[in-house]
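What follows is a set of notes on a single structure, which appears directly below.
Of the protein chains in this complex, all but one are displayed in their positions.
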Amino acid sequence: MIVTARLDFSAAHRLNNPAKDAEWNRRVYGKCDNPSGHGHNYVLEVSVEGPIDPETGMVIDLKRLKDIMRDRVVNRVDHTNLNVDVEFLRGVIPTAENLARAFWEQMAPAIVEGRLRRVVLHETERNSAVYEGE
Amino acid sequence: MIVTARLDFSAAHRLNNPAKDAEWNRRVYGKCDNPSGHGHNYVLEVSVEGPIDPETGMVIDLKRLKDIMRDRVVNRVDHTNLNVDVEFLRGVIPTAENLARAFWEQMAPAIVEGRLRRVVLHETERNSAVYEGE
Amino acid sequence: MIVTARLDFSAAHRLNNPAKDAEWNRRVYGKCDNPSGHGHNYVLEVSVEGPIDPETGMVIDLKRLKDIMRDRVVNRVDHTNLNVDVEFLRGVIPTAENLARAFWEQMAPAIVEGRLRRVVLHETERNSAVYEGE
Amino acid sequence: MIVTARLDFSAAHRLNNPAKDAEWNRRVYGKCDNPSGHGHNYVLEVSVEGPIDPETGMVIDLKRLKDIMRDRVVNRVDHTNLNVDVEFLRGVIPTAENLARAFWEQMAPAIVEGRLRRVVLHETERNSAVYEGE
Amino acid sequence: MIVTARLDFSAAHRLNNPAKDAEWNRRVYGKCDNPSGHGHNYVLEVSVEGPIDPETGMVIDLKRLKDIMRDRVVNRVDHTNLNVDVEFLRGVIPTAENLARAFWEQMAPAIVEGRLRRVVLHETERNSAVYEGE
Partner (left out) sequence: MIVTARLDFSAAHRLNNPAKDAEWNRRVYGKCDNPSGHGHNYVLEVSVEGPIDPETGMVIDLKRLKDIMRDRVVNRVDHTNLNVDVEFLRGVIPTAENLARAFWEQMAPAIVEGRLRRVVLHETERNSAVYEGE
């Protein structure tokens, strides 16, 4: 049994690899490399897998799962610039792929009822990344 | 190949384990334990897996799948109180997890073209449960 | 200039006019008259009209508008049974029309920047009511 | 008869009135005043009103309306920082209200079939502004 | 008070004015003039305005409004080719504008509780037409 919770947040980012020169970055990232950034309304979906607790009828209380999502991720990234403001993203190029993996690592240790099964990060309605761990 | 059909229904429910006392229920379920209930527009997604029939180009006729969904589940739960009105939910705490599993059990025997692969129940746009059988 | 904020809540209700007999109610409301109720994920949209304040660039701070929506309406109706639990709905048949008007009356006095222009209440993705005052 | 076209774009912004001090900005804009910005997937809806041309059956060709939206607005703001990168937004605090009005002014002169009736700018699924001209 | 009901249907169409030559049609309608047609999942929204009946709490029973929508429009256009199969669209170029007006004319005489206020036809998520009568 899998349960999924969904929250959203708004953030700015710029795709840029500082180890590469300007020409490489412009070629690889195009307009996503705009120096002053752009932004998105991200949607974060987190799925936890486990047996149904027969006393509660739940895998994990979704209110508690959302508290974990907020404490570990959403409150740290909402209304920020992902390249600048977020401690746990230092040195991470904020692509949807890298964000999904970093968010997984932030949340996995806090989930003790069931196990973290999947993190989906929607950057727009047309682009998303799914991470299911190693 | 997997095909998915989606239908919705509206129902009331209350999360409450009658084997536990009021304090336990309030602590576990919070406002979801409101004695007179609350409700949702549920969205039910049912996926069937199988080979494509070369004559029809279909795994299962989605009109027939929806007829099964309506006969076995939707017509029995739509515009009801899930704690009170539904025979096959007697004794079931109507969490999304328990509902997804109960709906699976209602529908699985009726699906003879392909096999039932997944039942997703969305309680809100932010909460859902996925059941894929034992 | 008009600004709109949108929040949602989950509630149970039953359509029933207690001044009428059971046959009338069944004929008028059909399955919406189910005695133990049913429920919805309601979406509430509130629009405020006014000039843009040149210092803030805003008609009304949408965070403040949402606080009003929560204090006056959402926190009082979320996870309730609208026929039973809500003081300001005593004696009101909880159709979308009556709810939209009652919510307007709850919020209008609290909106002092700009003026309340429109309240939209979506009961489902297919049914909604719009109230714009007398 | 009114026709509406809808396009989206992604941009960063910061709400800040440079004529005011830091304390005022923090109090008025809260986390929206984050110095390194945040961002959104904006949705722009533009409505044009006029008679149906009996030869074409159209008020205005929606492909042409979208070309105007792209030339005058979307291509200039997509993947930018609205505080920094956009000529026609110099000196404008990029609230949804101010953006809706600025976008109206950009597009109105270019619409010669029918007349511009309404510009709606959705900042998130929960916040939007509507401008209908003076 | 306004209430709105929403239904959808799927249909094929081709934009072509038979009184004009091929070159004119190709220039005006572009790929929408494809001779073998294309198609859409249309969404039809119908709004009725009137006072709330104090006995029922409703402007018009939305089930009855949907019955009118189905009888007069949806059942006649669903799974059809709008250029070929629909009696009441003979001689109508099936643009969203012309369809919205034709649907209004089909439904207006049947609505006797309240009055028809608005017909919205969404051709895609990005294109729609609104008709509010003469």
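Points worth noting:
Per-chain numbering from 1; labels A, B, C, D and E assigned in written order.
Operating definition for what follows: contacts are C-beta pairs under 8 Å (C-beta built on N, C-alpha and C of every residue); 3 or more make two chains touch, one makes a residue touch a chain.
The structure presented is a predicted model; accordingly, all values stated were derived computationally and were not measured.
Under the touch definition stated at the start, the shown chains contacted by the missing one in the entire complex are A, B, E. Annotation: of B:Ala5, B:Cys32, B:Val86 or B:Ala100, B:Ala5 touches the absent chain (contact as defined above).
Within chain E, the residues in touch with the undisplayed chain are 8, 10-13, 31-32, 34, 36-41, 78-81, 83-85, 124-125. Residues of chain A that touch the chain left out of view are 15, 17, 19-20, 28, 30, 92-98, 100-101, 125-132. Think of the hidden chain as still there; on chain B it touches residues 1-7, 47, 52, 55-59, 61-63, 66.
The rule is short, and it goes like this: only the chains that are shown with their structure count from here on.
In summary, the chains found to touch both chain B and chain D are A, C. One rotation lays the C-alpha atoms of chain A on chain B, and its angle is 120 degrees to the nearest 5. On a Cα centroid basis, the chain most remote from chain B in this structure is D. Distance between chain C and chain E, defined via averaged C-alpha coordinates, is recorded as 29 Å. Under the contact definition stated at the top, not a single residue of chain E touches 2 or more other chains.
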